[in-house]
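Left out: one protein chain. Kept in place: all the others.
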């Protein structure tokens, strides 16, 4: 294992420390076990927005704390759901009497623990509800869309929910628009190399020097097909065909696109993906109103990328482009 | 070679296209050969600030175009100096009658071609002068400091010069403060793995699975020593000892620190570097007034990182924190 | 003779006194296929529940809620969350009452079972604590005497453990090692056996 780390058992806590030291005005470490990250300056008089999930995906999840984004976030071990305790701590931190929305990527542990945390919060008279992000089209068929994993679509849903809360939406309004954002998101990834979980010490999976896996999950979950690597244009075309098969694009559709690097892929290559995807989508009449390219949802040093499309309407576009203060989101 | 690319011969031009498509309000491609990137909206009535250099280091060089940063930038092939022509085009684009500062990383071709471009500009009655960035302490001894390569210190020098120009400094004032910034910068890098130049098709160098090279250059130039990889704390301590041997820190010194990823290293690990560096520097009484962690000067998919320290005074701090509009610099 | 807050307090106290060796065994079992934290969950959970029993209200529902909170406050692993889920489901059904008949216990367990299924997404047959609980519910339905009930539960839990040992784990961490899990006891099922046996039968 070739990493710039110390003791693997302390990896998560030390990285969190580093994050908080880098952005002392934005992130603070809290909670009984130090596994809640929260805004340094709590927001007042608005619906709270929180999340939580396994580690190793920075900026997902906790990186999206900030004004107009998340108020707090529970942090698990690498690729493992956090306990419900930091989730409950996050909910309590974020609650200002108007309720709290929990944005949950669709992984078993995250769902179960957030369910529990919401129920616990209710016992303390805090209204906390969940919205599930399940955008990875490669992880289940259209019929079983509810079983899909949540990946980079999380970023959009968090931005939309955070902006809605900041604008004074009520809890049910924030939940509705977050649900709409989630419903409108489709993602697919490709992996070129594995990552290594520090505590495991060796690569999560093996892939040949000339192969690429379409649809691989952000923890190395199997995708929809392994093949010889082609040109980036060919790869993008395959990715788009999966996305558009799931939700066909109409001429005139307005969309946001997020070209996301998994951590080990240079940004140069992400621009090549955007270049092809934009040309292909515009070819079918789609209007790309909002473009992001960068490392927004990663798997440590995994090489690869994902494309997320979100169908836009006026409300989503207004919220997506609303001002926010977060190190990982430029306005 | 496992990359998400098309034809290696078109790599640079296609990536530039992708950049401009991603940030259509900020970057535009110009010049006879399409190798000048420039601001979409030219600045008026200020000293121009330009740069130029080999490709494969995004955001260095052209990524730092933006308000309060560079006006234009010449783009070479991967790891190869651009011709003097796009340099001259950049100078002409940036000139608003108040002269142009060229920020040049200390590589033979870049220097020679910028010298020529400045001389050519002079023939058109444009005053263009150079400031050299030579911050890599591993690339030459203190006695031969003028021969040092320019690395991530470029980012600070560009920010300082861009801010000074935006504030209305004259050319000689911009040059002076850029030179001060450059003189105050010290950097050192470590590499864990090689990158691959697309046209070469195979890794630039080979390094064992358990080795790390301290002081390696951003093109794979040999460093000051290869050793078994230790903990990140040990690695940071070695890096700092080189930096502080070159310019000892005094208690009370104010510094900016840039922890920079080379492209293939996950940001999680960069936070670990910052965490240790901050503790060690504060231990000797240094005040870190300005902290940046991220991929600011890369070598495509190379795994590794660099630390840059810049000694601050009031003027540098004001300029460093001045507002800027650039996708790769948050304010 | 009925089921009251006092019964809950007693049960927690008695189990807490023997939880250390039980925890050690469960950590070891969980380590073979999972992350080896099941015993930690049990030990921390029962220690923390013990620390709050003196503050338990007479209201049976509220008492069960407070136990659930004490459990989750120190553990968020699957077993801890599921056990808290179970306590809360039983609490909801008894809210406002100060006593229940012992014969109601299987019904309460059924409510707990349903809640755990809907929360955790597992099915009967996946080789989890749910299969043990299912056997316990079936074996205790219709019994009114706590001592008799415990004996029936203890036997049922052991039989379920034996029945499932040669089946593969189909959910949770152990699922990844489905093949390897054949022939191994599921740690959650063992936990149910140990808990039932540690309950004071009065």
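Going by the order they are written in, the chains are A, B and C; count residues from 1 in each one.
Heads up, the rule we're going with is that a residue touches a chain if its C-beta (ideal position, glycine included) is under 8 Å from a C-beta of that chain, and two chains touch if they have at least 3 such contacts.
Being a predicted model, the structure only gives us computed values, none of them experimental.
Just so you know, the chain we are not showing touches B across the whole complex.
Among B:13, B:115, B:211 or B:317, the one in contact with the hidden chain is B:115. Listed residues B:17, B:83, B:135 or B:213: the one in touch with the omitted chain is B:83. Hidden from this view is one chain, which touches subunit B at 82-88, 108-109, 111-113, 115-116, 119-120, 123.
Please note the rule applied: only the chains that are shown with their structure count from here on.
Chain contacts in this assembly form an open path, with each chain touching only its neighbours along a single line. Centre-to-centre spacing of subunit A and subunit C amounts to 35 Å, using the average Cα coordinate of each chain.
One inter-chain figure worth recording: subunit B and subunit C are separated by 60 Å, centre to centre, where each centre is the mean of the chain's CA atoms. Looking at subunit A, one finds that none of its residues touch two or more other chains. Touching of two or more other chains is recorded for no residue of subunit C.
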